[in-house]
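With one protein chain withheld, the remaining protein chains of the complex are depicted in position.
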Amino acid sequence: MNEEHLQSVLHAAPGSGAELLSGLGIVLYVGAALIFVAVIALVLHATFTDRLRASTRAWVVGGGIVFPAVALFLLLNYSIAVGSAVSAIESGSALRLLLDCFRIDSKARIPPPAPGSLRIHVDGKQWWWDVRYEVRSGDTSSIVLANELRVPLDEPVELLLTTSDVIHSFWVPSLAGKVDMIPGRTNRLVIRTSEPGIYRGQCAEYCGGQHALMALYVIAQPREEFEAWLTRQAQPAEAPRDDLLRSGYDAFFKGRCPECHTVRGTPADGASGPDLTHVGARHALAAGTLRNHIGTMAGWIAGAQDIKPGNPMPDSEVYTGRELRALSAWLESLE
Amino acid sequence: MLPIAAVLLLGCTHESGYEPNVPGGNAERGRRAIAALECGVCHEIPGVPGAWGHVGPPLVAYRGNVYIAGKQPNRPDVLMRFVRDAPSLAPDTAMPAIAMSETQARDIAAYLYSLE
Partner (left out) sequence: MPSLIHKPTRKVVLLAAGAFGLVVLGAIGAFVVLLSGAYSTAATTQHFKITHRLLDAGLKFSVRSYANGIEVPDLSRAGMLERGIACYRTHCVQCHGAPGIARHAEGRGMLPIASDLAQSAREWPPEWLYYVTRKGVRMSGMPAWEFRISNEDLWSTIAFLTQLPFMTHRDYVELDARSRDLSCRAPTEVPRERSPEYAKVVFRQYACHSCHRIEGVVGPKSRVGPALVDWSRRKYVAGVLPNNEENLVRFIRDPQAVSPHSLMPKLDVAEVHAREMARYLMALE
């Protein structure tokens, strides 16, 4: 598996919007710090000197009007330029002039996605992320997963952000700024990166008891790998290969799992919980809460309420030890 | 005064019974392996942050336990096998075989035996 990147705005991925934003941030932080130091130096100077060399009027006009006006004018234009560069919009000639002024070259700008290219619908829920790929225009039912997005390298990918319940906020700090998911609205975010790897993100708007355990992963990979993954995601789940997996499959239907979960290719078509068709291939479980292996899967099924108290998934309570192991093995086999 | 004396005196009583030791096991590495494998999803394990699961038994003061899972004598060789492949020793158990290296199993056993 690829390397997991540090989740931090200070570790922006190359080629991402976050990189431009962190550039703007550094200008702001460093600039503000310099101005602060200069002002303090002047205050000290004024305090300990008997006679000011310059006239009071010149200081008031220069430091109080001219400098802020120029600095704010430049910053405003710089932030407009950065904002337009990360927004993946067609820039008109005025904007282009601005971008050139601040030396934001065309490679750093996130271009608008080509018409008909990949769009990903991400729907925030308490407390997980429903992810649907729109491969062809309007079709969002064939590739459905949860808490994980995969994107091809170096391509702008358009995310359509919605919510099914309360306000959430989609934030992958190393890739882009945060965008709220607001009831009744569809917000748009375009992400891009030129560095492969696993980027962690999390909900950045308090959304209830388990807000802190609502994370997701964005996995960026070369186009061919991404295509292979996408093709596999479009497949239904494979039939269980051996007796252990078959008994795991039976256990899934013995319990209440299908009421909430879908496994494409089986009768399970519950809609309120994450789609589990390829859950074994995911980087994490329970919205970025647990690493994904057979042990954590078993622990999550049997003790979901201990791990994320109040989340809609109940503790299983019905499985014998063997059934729990078989069920976990079957789910992990869904790659 | 008396209780203090009692604690002091009783503390001096040397009990030399069976001491489980894992040659080559590194308890600190074991602690990190337990955290990385997230054993705490199912078990309460002192010293491992977030390990407060109730699916399996609490692994508190594990050194003194007589049996593993109520089924096997609590010995280093058996414990090393159990943490990696519980079903081979307890076919009905809910604990799956967990993919890990022999070194990890050794270190994890060393950590569990460090819990007194």
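First chain written, first letter: the chains are A and B, and each begins at residue 1.
Keep in mind that, in the parts below, a contact is a pair of C-beta atoms (placed from the backbone, for glycine too) under 8 Å apart; a residue touches a chain by one contact, two chains touch by 3 or more.
If you're wondering where the values come from, they're calculated on a predicted model, not measured in any experiment.
Hidden from this view is one chain, which touches chain B at 2, 5-6, 9-10, 54-58, 60-61, 64-67, 69-72, 89-95.
Seen from chain A, the chain kept out of the figure touches residues 302-303, 306, 315-322.
What we mean here is this: only the chains that are shown with their structure count from here on.
With centres taken as mean Cα positions, chain B sits 38 Å from chain A.
Looking at the complex, you find that chain A touches chain B at residues 290-291, 293-296, 298-300, 302-303, 306-307, 319-322, 324-325, 328-329. If you check the complex, the residues on chain B that touch chain A are 36-39, 41-42, 52-55, 87, 91-99.
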